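Complex shown without one protein chain; remaining protein chains in place.
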Amino acid sequence: MRFFRMIACVAVAALGVGCQWLDDRPAPVRSASFTAGGQSVSEVFSPERSSFGAATRDYFWVKGTPHQPIEFPHNIHIEKGLACTEACHESVTRGPQAGLPNVNTCLTCHAVIATDKPRIQEITQMQEKGLDLAWQRVYKFTDMAHVRFNHEPHIRNNVECSTCHGDIAHQTVAQRNVDLNMGFCVTCHREKNVSNDCLTCHY
Amino acid sequence: MAYRWGMAVDLDRCTGCQACVTACRSENNIPTAGEQQASRGRAIHWIRVERYFEGEFPNVRVKYRPVLCQQCDAAPCEPVCPTYASSHNEDGLNAQIYNRCIGTRYCANACPYNTRFFDFFNPSWEKPLHLQLNPDVSVREVGVMEKCTFCVQRINAAKVTARGEDRTVKDGEIQPACAQSCPSKAIVFGDLNDPDSEVSRLAESPRGHKLLDDLGTRPKITYLEGR
Partner (left out) sequence: MSATEDRLTNDLLRPLFNTSWRFYVLVAVLSSIVLAGLGAFAFQMWRGFGLTGLGWPIYWGFFITDFVFWIGISHAGTLISAILRLVDAGWRKPVTRCAEGITAFALMIGGLFPIIHLGKPWLFFWLVPYPNNRLIWPNFRSPLVWDFFAISTYLTGSLLFLFLPMIPDFALVRDRATGLRSKIYGVLALGWRGTTRQWHNLETAMSIMAVAIIPVAVSVHTIVSFDFSMAPVPMWHSTIFGPYFVAGAIFSGIAGLIIAMAALRHFLHIEEYLTPKHFDNLGRLLLLMALLWGYFTFNERLTVWYGNHEAEVNTFMVTQSGTFSPLFWTMVVVNFVLPVIILGIKRFRTITGCVIASFGVCIGMWLERFLIVVPSLGHKYFPYSWSFYRPRPTEIVITAATFAGMVLLYALFSKFVPIISIWELKQGAHQPHQPDPIEDVEIAEAELHRTHA
């Protein structure tokens, strides 16, 4: 038994030394780190996953739950007759990104409406301090999926928001209602008889 | 009417200045390999300027030939790919779909022009250089093949705009980074299905020839060269 343990130790040691010897990759250049706005950032940008766990999560499409800065009630706004594309997601008709509202957008209406609500007061304070809302993405593809989605042609061809985003009109905080996997996209593209080319979305 | 994107390269105009190579790198987020890795053949150039010498010293004539993916109609890279990562698209482009690629590198072996490149490592950019990356182009990770796309991000954007305005893409509306940056206007890009486009006119030129025409790959790039 001791013999085996010895062999195992030697093997592990050899593996360690071997890994050093095998490693051929140029070390990332270290220099004085550039920090924007006092944030500490990693010095090198790379599509590499930060850890084995992150890679595994990506592989199995496990996505974290987003935590929004404030609990935005979609349902109330829709009930009051506000359209999605009207003020908040206004660039949705013009390009790839739908756009997210900042505090100023909120306060165009909320300077006068419902100013007694705690959430609105929170926003007002944020504006006074010069802060903004750090919205978190709800729908997102992994980097490895290499997907490029453009809202504009979909809106132009009258695809309902709810087709891809679910019944968000009756929800408060935005949730991932629909699993936007590739099967979802191609099935619809087939039904609508539009391009099913790989290069339409992946490049 | 479907498009059929093509290119004409006038070798008599080419000065070998490498502006196209640089433009391509910055447009398409091509990583820099570094000295050691480049010596091992890990440098990636979607377009390269090949330099050849003709004649004996001192009567030497130097010739430059920019070589990029020839976007062949009968591309040898396509049938060999086991996953359709390398496939033909409606506009006649040779698509390289990174997320479908599993890295057999068979396509690169089959390509007679050697214009396909493999990502041997995850690329990295020292911050803040990552801010110069083109947001319209993927950053390719380790283990996939990549190659010239004819700047498909510009093609797709122009097509979306054109369809929004209910028209087809005009000749000269799309310029890949290499054509845009060429100071001597040696590279012309356009729709080969449009008989009035400049590239169609040049493709018919008696000065034109295709690279390795005898292999039957039917490239969509015409090289123009006076004899």
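When the chains are written out, they are named A and B in that same order, and each has its own residue count from 1.
Just so it is clear, a residue touches a chain if its C-beta (ideal position, glycine included) is under 8 Å from a C-beta of that chain, and two chains touch if they have at least 3 such contacts.
Note that the structure is predicted; figures quoted are calculated from it, not measured.
Shown chains touched by the hidden one, complex as a whole: A, B. Among B:G41, B:G164 or B:P183, only B:G41 touches the chain left out of the display. In the complete complex, the hidden chain is touched by one of B:Y3, B:W46 or B:F118, namely B:F118.
Here one chain is not drawn; of B:C101, B:V199 or B:I221, the residue touching it is B:C101.
Within the entire complex, the positions of chain A that touch the omitted partner chain are 3-4, 7, 10-11, 14-15, 18-19, 21-25, 59, 181-184, 186-187, 190. Counting over the whole complex, chain B has residues 37, 40-44, 48, 50-52, 67, 76, 79-84, 87, 100-106, 108-110, 112-114, 117-122, 142-145, 212, 215, 217 touching the chain that is not drawn.
Just so we're on the same page, only the chains that are shown with their structure count from here on.
Look at where the CA atoms of chain A average out and do the same for chain B: the two points lie 31 Å apart.
Every residue of chain B that touches chain A in the complex is listed here, in rising order: 34, 36-37, 84, 87, 89-91, 93, 95, 97-100, 121-130, 133, 136-142, 149, 152-153, 156, 160, 163-164.
By the touch rule above, chain A contacts chain B in their complex via residues 25-26, 28-29, 31, 33-34, 36, 41-48, 143-148, 150, 152-153, 156, 195, 197-200, 202-203.
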